[in-house]
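Have a look at this one.
A single protein chain has been omitted; all remaining protein chains appear in their positions.
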Amino acid sequence: MILVRFRGLLLVAAAVPLFALGFSGCSGGESDPDMSRPSEFGFQTSLKTTLVEEGGNAYKIYCIGCHGETGDGNGVAARFLSPRPRNFQNAKFKFSSTRSGRLPSDEDLRRTIMDGLKGSAMPGWDMIPARTVDALIAYVKTFSPRWEEKQPATAIPVVDDPYRSIEDKSEAIARGRAVYHGFSTCWACHPSYASEAEINTYLVSMDKPASAGFRPNLMESEAKPNQEGEVIYPPDFRRDFVRAGGSVDDLYRSIAAGISGTAMPTWVDSMVSHQTSDPTKVVTSTDDLWAISYYVQSLLMERPSRLDPETVTVRARPHRIYSEGEAFAPVLDIEPTTTDEDFEGDD
Amino acid sequence: MFESKAGIILIAGLFMFALAFVVMGLLPWLIYLDKPEQTMEDLVAGGVTAEFVDLAERFPAQFKEHFPDGVTRGSYASALERGRDIYVAEGCWHCHSQQVRPVSNEDLRFGPVSHAREYHNVLQRPVLFGTRRVGPDLIREAARRSNDWHVAHFFDPVLVSPTSVMPTYPWLYDDEDYPNRDGMSLIAYVQWLGSWLPEYPYFQGEGPMGPTERSGDEVALARESEGS
Partner (left out) sequence: MASASAATFGSLTIETPAHRDLVIEKLVLWHFLFSLTFLIVAMLAGWFFSLQLLQAYPFAGIEHLSPGRWRMIHTNGVAYGFIANAFLGALHWAIPRLTLQKVASKALSWFIFFAWQFVVLATVVGLIMGKAQAVEWGETPIFIDPLAIAGLILVAINFMTPILRSKGPMYVTLWYFIAGLVWTILVYAMGNYLPQFFVGGAASGALIGLFIHDLVGLFVTPLGWGLMYYFVPIILKKPIWSHGLSLVGFWGLAFFYPLNGIHHFLYSPIPMFLQYGAVISTIAVELVVTTVIINFFATIRHRGDMLRTNMPIRWFYIGMVFYFTTCLQCAMQVTLTFQKIIHFTDWVVGHSHLVMFGVFGFWIMGFMTHLFPRLLGAKGWYRAGWNEWHFWLMGISMLVMFFDLVFAGLVQGFMWRDLASWESTTVASGPFWFVRTLSGLGMLAGMGFFLANIAMTAVHRRTIEPTGQPAGESSGGATLATA
């Protein structure tokens, strides 16, 4: 471990011009952005260092603890973590702007690295300079042959946001609430934020039959396994974090593209519906993805900073800490919702 | 007068000390006197953090054992107090500060700048400003990282951060490497730091309303203003 430290000697050499820069900076001199971010070239151990090698150096500092030396998501810290760190070897990434099961774009990986996955053990590495992130992305891709075998997947279409220019988002939120409960029945997994009667009203307004029965814990998330067989809860937006960002744009991407390896489907492909009685009449369109996004955003903003212990539900979310060297065993014995075949799809 | 022994004792020994004490010690005390110090009851009156509930969800058996009352305000208060005691006893405050200064781009790195009102509570007695940062500032740490990250990190920081120079704390864990009462308390305490702010839990503006990415422009802008 101590040898890793001596890599720092290079950084020191890099830092010497920094002194001069810093002092001149104090006296009003312009600072060169490249020079003032020492870590920007800290992982370039020589002029011949390729981007992948540079990424490997950075990987050893930032990523190796959880994702492991071989990128199998089984680093030394992994036995403590739930959900488990991503396995780069099979390259099944959850969060992307591409259809469920497809490889994510570089931009997606960059976003995950820089912003982190809120609520999981993946912190946001927002202080890593852009070049190092590029290097890390290049390095992460070396773990799986899929990156070379597959064509780069295209991102899901981003339709124009009809509500963007409207200051008052209440219309969008109301529409989103109706679609959330009435059309896409998000409450099958996520909590319902409306009463059963309201849900039935919404269902009928979306030209769907009213639901005869609801699951008992309708106001809570329903436990689902992820592709590793761990118990995870689809976020309760008033309480949990959404991993891949909470802004409207982020939410649109997550809803439209879906979350690979989970029960969250690629909604952009199934948002359009017509009235059964009059197929020319549109009930829902892809525009409604934006409405749901605004609605979910409004729920996220209602997140209280404190939960009332009298009313809060303590969910069963078993988190097993493994002993050293013990192999990971799936906690839940539920059929995975996506199969490997789903990941083989290509554009 | 100035050359007599009584003069030295009274003027130098007592008077000048008292003068400095009044000016530099009592004056700030008087300035904040009208702001009541928050008691433990005040701090948990609003409820518990989602991270505390998360501990109970992740480790139901262990949590029940260490906090027999379950998720209650009382359990949370005892966890915060115990966590703070451990934070002091283990000397965490020697290497981690608890204040964000308005300079040196600290607001970009850590979050909103510290305000005096944040420190008027029993858990900041004595205040844990800190004077050295071997590790990063912690006053904006609430919900920045997840509980499982903290569990791995307190066990051995090198596991998650290979270059970390933080010591290991295996005595905060039971035989099966689950956090014990002290470990859970310390995590609850660290996950509390900053949770009183309106920005919580999105200190970096990454929340539903904030920008999705921290653009390079913002950083460059900060560097420009800092350079002058």
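Letters A and B name the chains as they come in the text, with residue numbers starting at 1 for each one.
By definition in this document, a contact is a pair of C-beta atoms (placed from the backbone, for glycine too) under 8 Å apart; a residue touches a chain by one contact, two chains touch by 3 or more.
Worth saying up front: this structure is predicted, and the values here are computed from it rather than measured.
Trainee: Using the definition of touch stated at the top, determine which of B:Thr49, B:Ser97 or B:Gln191 touches the missing chain.
Mentor: In the full complex, the listed residue that touches the missing chain is B:Ser97.
Trainee: If the missing chain were put back, which residues of subunit B would it touch?
Mentor: Interface residues of subunit B facing the absent chain: 2-3, 5, 8-9, 11-14, 16-17, 19-21, 23-25, 27-29, 31-32, 35, 37, 86, 88-95, 97, 99, 101-106, 108-109, 114-116, 118-122, 124-136, 158, 161, 163-165, 167-171, 219, 222-223, 226.
Trainee: Could you pull out which residues of subunit A are in touch with the chain that's been left out?
Mentor: Interface with the chain not displayed, on the subunit A side: 1-2, 4-9, 11-12, 15, 18-19, 21-22, 26, 31, 36-39, 42, 61-62, 125, 127-129.
Simple rule for what comes next: only the chains that are shown with their structure count from here on.
Trainee: Using mean CA coordinates as chain centres, what's the gap between subunit A and subunit B in Å?
Mentor: Result: the chain centres lie 28 Å from each other.
Trainee: Of all residues in subunit B, which touch subunit A in the complex?
Mentor: 46-50, 53-54, 56-60, 70-73, 76, 109, 143-146, 148-149, 151-153, 155, 158-163, 176-178, 195-196, 200-202, 204, 206-214, 216, 220, 223-224, 226-228
Trainee: Would you tell me which residues of subunit A are touching subunit B in their complex?
Mentor: Residues of subunit A touching subunit B: 1, 4-5, 25, 28-31, 33, 36, 60-61, 64-66, 75-77, 79-82, 111, 114-115, 118-121, 123-124, 126-127, 130, 239-241, 245-250, 297, 300-301, 303-309, 312, 314-319, 321, 323.
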